[in-house]
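The complex appears here minus one protein chain, its other protein chains still in place.
Naming follows writing order (A and B), and every chain is counted from residue 1.
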Amino acid sequence: MLKFVAWRLASLVPVMVVVTFMVFGLVLLIPGDPAVRIAGQDATVEQIEAVRDRLGLDDPFLVQYADWVAGAVQGDLGTSLFTSRPVAESISEALPVTLALTLTAIVISLCISVPLAVLAGLRRGTWVDRLATLGSSVGIALPSFWVGLMFVLLFSVTLGWLPATGYVPLSEDPVGWLRHIILPATALGIAAAAESTRQLRGSVIEVLQQDYVRTARAKGLKTRMVIGKHVLKNASVPLVTIIGLQTTFLLGGAVVVESVFGLPGLGQVAITAVTTRNIPVVQGIVLVAVVVAMLANLLVDLSYGYLNPRVRLHD
Amino acid sequence: MTEHDDSRSAATVAEPVAAVPGTPPAAVHGRGGWRNFRRRVGSNRAAVLALGVLCVLILIAVVAPWITPQDPNAQNLRAVLVPPGTDGYWLGSDQLGRDIFSRLIVATRVSLLAVLLAVAVAFVAGAPVGFLSGFVGGRFDMVVMRINDAVMSFPPLLLAIGLVAVLGPSLRNAMFAVGIVFAPRFLRLVRGVVLGLKEETYVEASRGIGTSTRMILVRHILPNTLSPLTAQLAVTVGFAMLAESSLSFLGLGVQPPDASWGSMIREGFLYFYQSPYLGIFPGIMITIAVLTFITLGDGLRDALGREERKER
Partner (left out) sequence: MQSIQPVTPAITLDVQDLVVDVLTEHGWATVVDGVSFTVATGETLGIVGESGSGKSVTCLAIAGLMPPRQSRVGATALRLLEHDLTSLSRSEMSDVRGRKIAMIFQEPMTSLNPAFTVGDQIAEVLRRHEGCSRRDSKQRATALLDRVGVPDPARRFTQYPFEFSGGMRQRVMIAIALACRPDVIIADEPTTALDVTVQAQIVELLRELQREQGMSVIFITHDLGVVADVCDRVLVMYAGQIVEEASIDDIFESPEHPYTEGLLASVPRMDLPSSELVSIPGQPPRVGAMPAGCRFHPRCSYRRDECVAAGTSPALEWAGPGHVTRCLRHHELTLEGTT
C-alpha cells in the first residue's frame, strides 16, 4: 500500500513540472510589454521599472521560472502588485472557504445521487427511474450560479429561511456555518449529483445482474444488506472515478458560486485579481487549485484500493 | 459536466472493423456506415427532439436582427425594470429600460457564436495534435500526453480565468481560453481512434501494397474519426456554453452593451432585489441550449455504440 502511494506521488512529478511551467508561463501570454500592461497605461517610467524589477522581468525566462518554483515550494508565491501583501497569505485565508464549499457540494451531491440512483436502478423502467433519468439530464445542463440565484430568490427573498450572503467559519458557529453554506453547496452540487446519478444507476443495474448478488440473496441477507453492502461497494468503483474528476471541476465552479453568495473564498480573491491584472495573485490561485485538485485525485485513487482489492494487492 | 469517456468510445470504434477480402477497405466504414449511423440517430426520440430545438435556436440566431420587437440596445429611462407582461415588454425591461425579450434574441446569436468559436479553438488546438501524436507515437506521443495530462489536471474554469486575466476580459479572449481548456478532449479522442486504427490489419495491408502514408490517413483514419468526433463536438458545445455563461456572469466574457445569456444573468444579479426576474429567462435559455447539445451528443454516441455492436 505504501509502495502504491509512493508510486502515485512520483508519477505526479512530471505533471507538476508541466503545470508549474504553464502557470508561470501565463506571463508570456500578456500581449506587448508585460510591465507596461501590468503597471497600466498611465504609469510613469519609474512605476513601470518598479514592476519590471519586482517581477524580475529582465532575467532570462528560465531563471525567473526557477526562482518562482523555488519560492512556491517553500510556500512563497510572491507578493500582490498593489498591496505588497504576500500572495500566500490571502490565499490561505480564502482557501478554507472554497474547500469547505467544494467538499460540502460533493457530500450533498452524494446524498442526492446515491439513493436516487439505487432506487432508479432497482426499479428500472418505472416512473421513478424515468424521473431520475430525466432529472439527471436537466441537472447536468443547469448553470450552477443561476441555480444559486434561484435558490436565493426562493429560500432567502421569498421564504426568508436562509441568509442570501455572507459566511461564518465552521469553528465559530457550526449552525451558522451550515446555514450559510447549504444553499451555495447545493447549487454547486446539483450538476455533480446529476452526473453521479446517471453513472451510478448504470452500474447498479449492471451489478444487480451479477451472480454474487444472487448468492447474497440466497444466504437470506435482508434486502438492505444486499443492496447496501454487496451491490453498492461494487457499483461505487466507477462512481469514485467520476468524483475525482468532479472535484477538479467543482473547484472551478466554486469560484463562480462564491461570487453569487458573497463567500470570501478563492473566487472573490481571483475576480479582484483578474480585474486589476494582479498576475502574481492569479498565478498563485491557479497553482494552489491545481495542487488541491491533484491531491483530491490522489485520495480518490487510494480509495480504489479499498473498493477493489485487486489493485491493493498487486501494486 | 466532467469528462465523458472518450477513450472507451474510441476503443470500440477501433475494434470491429473487419477486413473484407476483395472489397476496398473504405467501403467498410464508408458511406453505408455513415447512412446507417444517421438512421440510428433518427430512432432516438430525445435526440430528434434536441435536433429540432437546435434548428430553432440556430434560426433565431441567424435572423435575430430582424425579429427583435425593439432595438435590444435602445434605452428607455421611463420604463426601467418594468415587470414581464407590461405593454411592449413581454418579458419586462432591464435597469436601462431595454427590452429583455429582444435582448434574449440577440444574446442567442452572441452565445451560439461564442461557443462555436470556443469549440473551434478546442478542435483546432486538440484534434491535429492528437492525430499526429497517435500517428507518430514514440517519444513525441509521450511528451504530448504529459502536457495533455497537465492541462486536464487544471480546474477548467480556473484555467480559463487565469488565461483571461493575462489576455484581458473580452468575449474573444474568454472563448479562446475556454477553447484551450477543452482542447485535451479532442486530443485524447482523436489519438485514441488513430492508435486503434493503426493496428488494424487493413491499414497494414494497404501499406504493404505501397499506398502512400497520406492516402492511408485520408482514406481510413479520417472517416473513422468522424463519427466519434461529431458526438464529442456536440457534448463539448454544451459544456463550453456553461463555461461561457460562467465567465460572462463574472464579467470576464461579453462586455456591455453587448449581451450573452450569461452576462444578462450578471445584470439580473446586480439588480436582483429590485427585479429578480431579470435573471430568470436567460438561465432557462442556457439550460435549454446546454440540454439540447448534450442530448444530441449522447444520442450520437449511443447510435455509434449500437452500430458497433451490430457489426460485431
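Assume a contact is a pair of C-beta atoms (placed from the backbone, for glycine too) under 8 Å apart; a residue touches a chain by one contact, two chains touch by 3 or more.
The structure presented is a predicted model; accordingly, all values stated were derived computationally and were not measured.
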Item to complete: Identify the visible chains that the left-out chain touches across the whole complex.
Response: A
Item to complete: Among A:Asp42, A:Glu172 or A:Asp211, single out the residue that touches the unshown chain.
Response: A:Asp211
Practice prompt. Kindly state which of the options A:Val36, A:Leu221 or A:Val240 is in contact with the chain not pictured.
Written response: A:Leu221
Response to the item:
Touch with the missing chain holds, among A:Leu12, A:Leu110, A:Leu162 or A:Leu307, for A:Leu307
Worksheet item: Residues on chain A that touch the omitted chain in the whole complex?
Response: 210-212, 214-223, 225, 229-230, 233-234, 307-310, 313
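Heads up, the rule we're going with is that only the chains that are shown with their structure count from here on.
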Practice prompt. Mind checking the centre-to-centre distance between chain A and chain B? Centres are C-alpha means, answer in whole Å.
Written response: 22
Discussion item. Under the definition above, what is the set of chain B residues touching chain A in their complex?
Written reply: 1-3, 146-147, 149-151, 153-169, 238, 242, 245-246, 249-252, 262, 265, 268-269, 272-273, 276, 279-280, 282-283, 286-288, 290-291, 294-295
Fill in: Touch list for chain A against partner chain B, complex
14-15, 18-19, 22-23, 26-27, 29-31, 137-138, 140-143, 145-146, 149-150, 152-153, 157, 191-192, 194-195, 242, 245-246, 248-253, 255-256, 259-260, 270-271, 273-275, 277, 279, 282-283, 285-286, 289-290, 293-294, 297
